[in-house]
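Only one protein chain is missing from this complex, and each of the others stays in its spot.
Now for subunit A:
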Amino acid sequence: MTPLVVTAGTALSAIGPGLDATRQALLARRSGLQPCDFAGVSSGYAGRVAGVETHVLPASLRIFDCRNNRLADMALRLDGFADHVAQARAFYGPTRMAVVMGTSTSGILTTENAYARRDVAHGTLPADFDQEHTQDLFSLPRLVAGALGLGGPVLSVSNACASSSRAFVDAWHMIEAGLCDAVVVGGVDSLCGMTLRGFAALGLIAAGPTRPCDVARDGISVGEGAGFVLLERPHARVGTGLARFLGFGASSDGHHMSSPDPAGRGAIAAMRHALARARLSAADIDYINLHGTGSQANDAMEDMAVYSVFGDGVPCSSTKGWTGHTLGASGTVEAIISILCLQHGFLPGCLNVGQVDPGFRARVVTTNAAAPLRHVLSNAFGFGGTNCSLVFGVA
């Protein structure tokens, strides 16, 4: 496919604000997971971002105020991201720049709080509850377009935990079809009672910090986060950018709503398509950032799928031991981590692993290593059986 250039990017998660803090935490193997104490849930661990409660949106965007949109606004201010976008906007014009955001639950925490205050007798929510600008899935891309002054097409992608990986695919379609010249792609998801208690109801929350790929892994740690990248055609403007977006594969499982297909048919197809589009072979991939949620089923399926495409030659790891599972934001947060690995030449081995599952056949790494990397593949899989693999290359 026609590659695109990641000309700017940033991430905000429990391991810190921005590219430098994220890289330092990865190199120091410093997790952001803490015992969960959120929305009345005190079991398991969570990756909570500091400072959200005190963040104030700009006056013109105050109507969008909710935890999710605060995370978005906090991240837009990191690494000069908004300034990079402003330069691109001056070059292309605001109407030639699109916004594609992935989120699974948007600002539903605001609705949870409104339900707690509801008038039970009349079944009504408090008068100050604004569904359109908080809970609604479209509030996130509207906030981002508003904050960055962009007038091109705006889209919210909500494919559960693959939301913001899939956003890269939708952005590529829009540029390739000529709808726009550049896209702000991102993902934001925030802690809320619905996901904390929903995953608990499914028995998927780990008692301690999540241990992806460990033989004794017992589930996920929910995290929150925001990530953004600016995608443009190569050579449109001067500069080399952070990395190149070389390929993607999107597929479905067609198997079950919440359990991955143990045969990994869809996951294998997503990785193979991503390689084919990038015109790369399995041996060209130097590191795989796994979806690696820490659940028994996901990690076993993913190992099998990775092994069947890559054999045991490509080092792979999950970075959810650092950030927790940031759900719809994970695709972009982990794209940023993959890009940091490419830029700085390191592999972040899985955290919290005592013993890699002996049934695994892929090359799971559990310690950090320095290595020059040319190409990285990043996986995301979500409820509904939705899969997405992305390939990034050095700038």
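As a convention for this text, a residue touches a chain if its C-beta (ideal position, glycine included) is under 8 Å from a C-beta of that chain, and two chains touch if they have at least 3 such contacts; residues count from 1.
Basically, contacts and distances are computed from a predicted model.
Comparing "Metal ABC transporter ATP-binding protein", "Beta-ketoacyl synthase chain length factor", "Phenazine antibiotic biosynthesis protein" or "ABC transport system permease protein" against the UniProt entry of the hidden chain yields the protein name "Beta-ketoacyl synthase chain length factor".
Checked against the full complex, the candidates A:266, A:294, A:315 or A:393 give a single residue touching the omitted chain, namely A:266. Of the candidate positions A:47, A:219 or A:385, contact with the unshown chain belongs to A:385. Across A:15, A:250, A:271 or A:351, the residue that sits in touch with the chain not pictured is A:250.
For subunit A, the residues touching the absent chain in the complete assembly are 39, 94-95, 104, 108, 111-112, 114-116, 118, 123-125, 129, 131-132, 135-139, 142, 145, 150-160, 166, 169-170, 172-174, 176-179, 193-194, 197-202, 250-258, 265-266, 269, 382-386.
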